[in-house]
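Only one protein chain is missing; all other protein chains are in place.
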Amino acid sequence: MNDVGHPFLRGLLARRSPLTPTTPTAPTAPSVSWLLALRAEALERGSTLAVPTTRDEDWRFTDLVPLTRTGFGPVTAAPSLGADALAPFHIPEAGARLVFVDGCFSAPLSVIAAQGGGLFAGSLAAAFHTHDELLHTHLTRLADFRDDAFMAVNTAHLHDGALIVAEAGHAVPQPVHVLHISTLADVAIHPRLLVVAYRDSDLTVIEDHVSLHHGACLSNAVSEIAVAAGARVRHIKLQRAGKAAFHVATTTTHVERDARYHAVGIALGARLSRENLHVVQAGTGTDCQLDGLALIGGRQIADTHSFVDHALPDGTSCQLHKCIAAGAAHAVFNGRVLVREGAQRTNSAQQCRSLLLSGKAHIDAKPQLEIFADDVKCSHGAAIGQLEADEVFYLRTRGLDEVAARNILTYAFAAEIVGRIPVRSVVERLRAEVLQQTGAREIA
Amino acid sequence: MSAVLQSLIDQPYQHGFVTDIESDTVPKGLDESVIRMISLKKNEPAWLLDFRLGAYRHWLTMTEPTWPNVHYPKIDFQDISYYSAPKPKAKLASMDEVDPELLRTFEKLGVPLHERAALAGVAVDVIFDSVSVATTYKKKLAEVGVIFCSFSEAVHEHPELVRRYLGTVIPSADNFYAALNSAVFTDGSFCFIPRGVKCPMELSTYFRINTQESGQFERTLIIAEEGASVSYLEGCTAPRFDTNQLHAAVVELVALDNADIKYSTVQNWYAGDENGLGGIYNFVTKRGLCKGVNSRISWTQVETGSAITWKYPSCILLGDNSVGEFYSVALTNHYQQADTGTKMIHVGRNTRSTIVSKGISAGHSSNSYRGLVKIGPRAEGARNYSQCDSMLIGQQCSASTFPYLQVQNHTAKVEHEATTSRIGEEQLFYFASRGIGNEEAVSMIINGFVKDVFTQLPMEFAVEAGRLLGLKLEGSVG
Partner (left out) sequence: MSASVGKVLLAVKGLTAAVGGRNVLKGIDLTVRAGEVHAIMGPNGSGKSTFSKVLAGHPVYEVTGGEALFDGVDLLALTPEARARAGFFLGFQYPVEVPGVANAQFLRLAYNTVRGGRGKDELDPLEFDDFVREKMKLLEMDPAFLDRSVNEGFSGGEKKRNEILQMALLEPRLALLDETDSGLDIDALRIVAGGVNHLRSADNAVVLVTHYQRLLNYIVPDFVHVMDGGRIVLTGGKELALELEARGYDWVEEAARSKAARAA
């Protein structure tokens, strides 16, 4: 037995995804030397890093032992799905659609946007042939895998993924839907997304993780989003994995001068999910809005770690994260806001509000504010508790019984975040899902 | 930052002199023989030596905490003298026999020890380096059954009380510095307020570090029995030395049913010079146990000194309906670093806690609030409210807030709010345009900022603390 590294990580790295595709329809990534070097370095890092434990400050509330105890194999052959399998996840507003089945790009199910119309949306593997320089510049530029075991493992497997590019000055009218469908249990997949929005472009990306089974599987995702000066990107992340799934994801976003970034993250599924959101305000005058919702029950764990890095002056960030924990669920929120020296006139507001619906549910919240500049306006707040008694009373004076009043308020608590998604059909579908989970049938 | 602002905060340390007094100081270094020697010098019973040795052996297995947001070179624990005491001439029969040099020292510090000259209504225990040199008003307090004496004296006069409570709130292996303190503590104050007694005067301990190479490891234990109440004040100063000195105190409070303990600190240890040279490392463990129903423990601290402050006065709210409070003003300037806050551990039903923390950073300093609010699974109806505000003065300092909220009971309600503000040129200009000068403006802004905490301080302390903040901040704004 190898005495460096962690057996779990070694297991994940043992059979790496080949550069050749696992499905005949997927394009083959070329043996680009820089990519091979990157994969080799990531393999080396992944083999020496440890799986974090609750002794690590970043993981103190989330124990990964249930994950590391479970073995996951690689995907050797992904099933081909019919178009009908897609129907429940169809987003009519979407222009381009990139579908990955168990991590493998499915060309027949996808609607790609070829270059020319201001938008490119296609598979990474194919893009290695057409966008070599762009990929060389951007891949792993934002998501540094060197100190993160999960990102290192993802990068060691890097051979395909989704690439979305908005050309300079181009406003893409329709959202791009990146759909990951899990059909197999006991496998680990390593989804990769790269979004490059050039100067003054406008783009909406829906990153969607769904499951067709109830078995254990691991999705270890890395997304990189580069928002150039004056551009505007909306990134909607829907995590609707199966209730026995593990979902670990890191999204790193760089926002440059006067650019805007709006992220909405909705976590409904997975036995254990961990979302790392890292937003760097790398230009002056940037504006970021982060909205998050974790709605969980049973024995689910949903952990969100966000880090907003105000590196330059005149940036704005506004974050609202909500957790609703029922059953024996455990929600975690760690929201770090850093205002670096010189990032004057930063305006940052962060709120975390959590509802505990049952006696066994619990919540750990850790908002962090670190400020190294004096001319700033920063606040954070965290509130954990039950529904407001006055709100329940107000609804009762309008004739609703107490259970209905509580269900509606719980629904409303979640719906506030859902309503911030800028895609109407997604809002409606999620509202229905939230209605069902909160039992607020009265306003269906 | 403009010069006016800077000169407003940069006031010399007023307590930096050294008293020339003959001391009995043990050589540097720490091993079991040093601990046995301390115990022997203090003529301690065997159980206390065992307590020390147990703590020491555990300490050897521990490592220094690295999680606080503070940075300093590694401390060489063998380069510290663990005992230093002014040589007594003989056993003191009255205050008049205290070494006149010591009396002058404390008079200079504003703490006269002659009862006729002392602050009216405040009993004082004075700790000079490792030992208690005097306690005032002992007799008057004894009349109502209140025991207020040095810790060493309590070990001899009230061993059953000390033994019953020592280490029950902060176990000797609690953390690195608490374990070190448990091994080598030298003296401190002991207060016992018997059942039903409202302590008739404020109790106060004044700590003074004098010797350059010594560490200070005092231990304070306060017990309020059923229905008792007490207000306790603590003040600290040290001379200016270019080397850093370690202060690792332990304070344990126990409140039984319906008891009420109010603990106030004005910490003004030497903070080092304007380049960050010297100053005290203030690594302190303070914790109160609200053991009984309806009990209340309230911590108020004004932290202005020390090169590094690492302290989290905490409350364990065990008794149903018990109340924990933490009011803090922490001011850092130059190269000072503070990582301070509290822990509110809600165990009992309907327990309530309030946290109000005001951090002021100036110069190149770093000021962090770190707090834990934990609601246990049985803490039905528990409530916490935290307000943590930071004020930044200048562009080289930092302010951080690290609250940890852990809630395991769904009937609980926990709220945390934090904001930042500043004193900058525009604010001062606005004041000036209304005819208010810089000094007054700064004073108004700061006083407004800290008001919620200062109103918690006993009157004499509030005045002293206000004066101290003013001195520390003079010149920092402009």
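As written, the chains take the letters A and B, and residue 1 is the first residue of each chain.
We take it that a residue touches a chain if its C-beta (ideal position, glycine included) is under 8 Å from a C-beta of that chain, and two chains touch if they have at least 3 such contacts.
The shown structure was predicted, so the numbers you read here are calculated from the model rather than taken from an experiment.
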Which displayed chains the hidden chain touches across the whole complex: A
Identified contact with the non-displayed chain, of A:Leu12, A:Ala113, A:Leu409 or A:Val426: A:Leu409
Residue touching the undisplayed chain, where the options are A:Pro173, A:Gly342 or A:Gly419: A:Gly419
Those residues of subunit A which, in the complete complex, touch the missing chain: 388-391, 393-402, 404-405, 408-409, 411-416, 418-419, 442-443
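Convention: only the chains that are shown with their structure count from here on.
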Interchain centroid distance [CA atoms averaged], subunit A/subunit B, Å: 45
Complex contacts: residues of subunit A adjacent to subunit B: 57, 61, 341-342, 344, 354, 356-359, 361-386
Subunit B - residues contacting subunit A, complex: 67, 377, 390, 392-420, 422, 424
